[in-house]
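Here the complex is missing a single protein chain, while all its other protein chains stay put.
Then we have chain A:
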Amino acid sequence: MATFLPQFQSIKSSFAHIVLSVEDVSDLWPTIKKGFEERLPFKRASLNNKTRNPVLVDELPAEFILTTDARLRSRFPQEQSLFWFREPYATIVLVTCEDLDEFKNILKPRVKLIVQNDEREWFIVYVSKAPAHNDQATKMAKKVHAKLEVDFSSKKRERCCKLDIHGPDPSFWDDLEAKIMECIRNTLDRRIQFYEEEIRKLSEQRFMPVWNFFNFFILKESLAFMFEVAHLHEDALREYDELELCYLETVNMAGKQRDFGGVEKGDDQATLLDSGKKALAQIVQDDSFREFEFRQYLFACQAKLLFKLKRPFEVASRGYSFIISFSGALALHESMLPFCMREVWVITACLALIGATTSNYKDGLATPDVEKEFYRVQGELHTLCHTKFMRLGHLVGYGSDIERSPVNSASLSMLPWPKPAVWPPLPPDASSEVLAKEKMILQESPRLKHFGIQRKPLPLEPSVLLREANRRRASLSAGNMSDLFDGRPSSGDGPLLDSSGTPSAVQKMSSVSMSRTLSSPGNFDGSIDRPMKLAEIFVASEHALRNTISDAELWKCLSSVEEFEKKYLDLCKGAADSYHRSWWKRHGVVLDGEIAAVHHKHENYDLAANLYEKVCALYAGEGWENLLAEVLPNLAECQKILNDQAGYLSSCVKLLSLDQGLFLPKERQAFQSEVVRLAHSEMEHPVPLDVSSLITFSSNQGPPLELCDGDPGTLTVALWSGFPDDITLESLSVMLTATNSTDEGAKAIKSSEAIVLRPGRNNITVSLPPQKPGSYVLGALTGQIGQLRFRSHSFSKGGPADTDDFMSFEKPTRPVLKVARPRSLVDLAAAVSSALLMNETQWVGIIVKPINYSLNGAVLHIDTGPGLSIAEKHEIEIEKHEFGANNTDHSDSPPDKHSPVSADVKQLSLEDGKINLPDWTSNITSVLWIPLKAISHRLAEGTPAGTVPQRQSIVDGLRTIALRLDFGVSHNQTFEKITSQDSSCAFYGSFPCDYTRCRQMQ
């Protein structure tokens, strides 16, 4: 049956729609042809699919062909059964007759003869030529039509319709379409049944020796093609799917060694979307087809149907799977295929699929989920193509131009090298090319990272290319290792090449290779015994690839570094864009990073910085610090070159705040020196710097500082510095936020002097002015490094700064300061209660009572009013006050052993009306004895109080003493009291009075 293949192909290519044959009995076709063809294509055709379910076809193209046409007449019966799908689906018998006799004698027998073939679906169109005004002729036409219906129609099936040429009935065309559709439907059902039966029979013989895939294929594809022609694309697709499964089973059947194919010129260009690229007859092999071409052919047929079904997303999705699976098949036969055939095929397949699916896809065509999936697959296709393209670039010597990023490294370092049976040899007369490559290798210089960061470059190779290539050369072992590494100055391309990774080692290797390379420029004998040098491997690969690649566009992309980078960038952009559209932000952003690297290399720092920022934002936001550490130095470099000082500073701070193990100490010192340098320079646009990740703070352990209202204090704050070295802060402010009041904003507490922060924990003390009563927490930290204002709002962990505890996190903020509500801090009261004797010096006791508050350094101001004076010849005395003793009248005698006060008396002197209270009295109640004298010129000395008969008023006898006690940490507290003294009454003033009231009295 393979002999029918060419014919089958040509029929398929020439047959595009359903054929309706016209049996023009009465030469009417030229007259009515136009009207018939205007109905094409049929709208909303109702057909049955393979499972006999009705399917509405929106548009069904068809063609009317006269039965006398050569296309229908020249077929042999065998062909008819084999290619039944192309036979007419309906026969329309056109008749006219205006005479019943003529009908009976001529027309009827002739029509009977025509329709006697049961296999055909047919109906009769009676064309009436009777003019509308000619009743006689019209009546006759009706009679003939009625006769036709009687003779040819049955109860089950109406087979006649009538067309009036001179006044067509509008319902005729609907009637005609319905009859045609009925015929097509019946024919289709019958043919499906036929093909199914044939296929079933063949399927039963699948495992028999007589089995022949061609027969199965022709039947199966005929059925599929018939569905396709009838616009039953879903059914056609199912047939191709089944055909593919059956083929794969045939191919994978053990015990048969088959020719895979793929070795002809042009096979490197994928034909997975072009079913007509190669004739099926050309790919015949034994009883089947060659796998290389036929699998692509089947996919192309499936893709064509999917495009017709308006499902480009499915083409992309199936296509990606197909490429992966077919790439695996290519790998199995790689040793027989041209060099890098697999890589080249995958690249062309991906590009073809991307192009076709994108051009067939319109946004909004599918549901959001499908659209998302479509773009994801587009991203995958771009990435796959990108990876293979990089591999080819690497083989021809552009490896040093590929960014050694994690994504490229992960893609390439695990991807095996091509495995040709023999690595391509160096072509003769390639010495100049080898020299050029060697020169290129020597000019390679590993790009130094900013801040002098030195890292072992990420690998792009699964193993050393030099060794792999030489190993694959026939009759060659690993060879002399010193020869192998010749001409290879750059390190990092494999584990063997840079075990040390130090610059000195690289330099040493470079110098050795340089002398050897230059001393033997003409040694290109191509001897198989000598291991090839790297430059030679590049040249040999390039020549071999030139033979493999037939696509001029693709070859152009590998012809120079510039073209390579251009294509590389295109693929990266395509992949990134697709991933972003599919909401795979991580994939998208990673590829943005690749684009940024290319821009960076070409000094397009602006574009590079924008893209790097996206990458860094992603990694920083998700806390993947190892990955961030790879990219952030690049961003910092771009920002520095662009003079983006704010961004650069921010990047440096971020670098410093990354895990310390990610950078060497000297690298971290470099970050810090950049921060300090910029901070002390004149920045054009100084911006506050957020150092929350670098300087953290917390209160010291223990209870919060407690102060009385109005008291200043000293607050100690623990600061953790993430800087590797000491850093000087020109100023530092701690923000205190009241927890009980949201009205008041945070208050900044400034440190008065410059502070040098050591790495790790620092205890900083700041002077605290009097605060309002309440509870305060640390809010934020602000300060200045040089000209630079910084801010940190990050609480440090409560534990030690160097904790490795991943699980701990900042603790809830707790108060650092509590300022108590106003209360009495001290009380002054009279120690005795009796009237004074006039004109006589007496001891007046004043009890000084601290109320849970230290009177350390307290100063008592005594101001006697008129008529009262302090006897200067006596010292003022102070002693501890004993509680519980009776306050008897001892005002006229100094304290003695019978006194309720302590015997431990200290003498104080009054200076300018002030007495400095001794420190020992700071926390105890003490009594101050003041020698007082009430002066009156009207009374004699020693007149007792009861001998004042003619007192005008109480006021006349009053004497006052104003007492003011200055105390507190910085004498900030004041207690004042003005008390009255009646010369005839007790010095009595022990009423409680808090200092607030005293202030009010002022």
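As a convention for this text, a contact is a pair of C-beta atoms (placed from the backbone, for glycine too) under 8 Å apart; a residue touches a chain by one contact, two chains touch by 3 or more; residues count from 1.
Note that contacts and distances are computed from a predicted model.
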Chain left out of the displayed complex - its UniProt protein name, from "Trafficking protein particle complex subunit 2", "NADH dehydrogenase [ubiquinone] 1 alpha subcomplex subunit 1", "Coatomer subunit gamma" or "Sodium/hydrogen exchanger": "Trafficking protein particle complex subunit 2"
Of A:P54, A:G364, A:P428 or A:G623, the residue in touch with the unshown chain: A:G623
Options A:P406, A:P704 or A:G865, residue touching the unrepresented chain: A:P406
Listed residues A:L232, A:L305, A:I453 or A:V590, member touching the removed chain: A:V590
Footprint left on chain A by the chain that the document does not show: 406-407, 409-410, 413-415, 456, 458-459, 579, 584-587, 590, 619, 622-624, 626-627, 630, 806-809
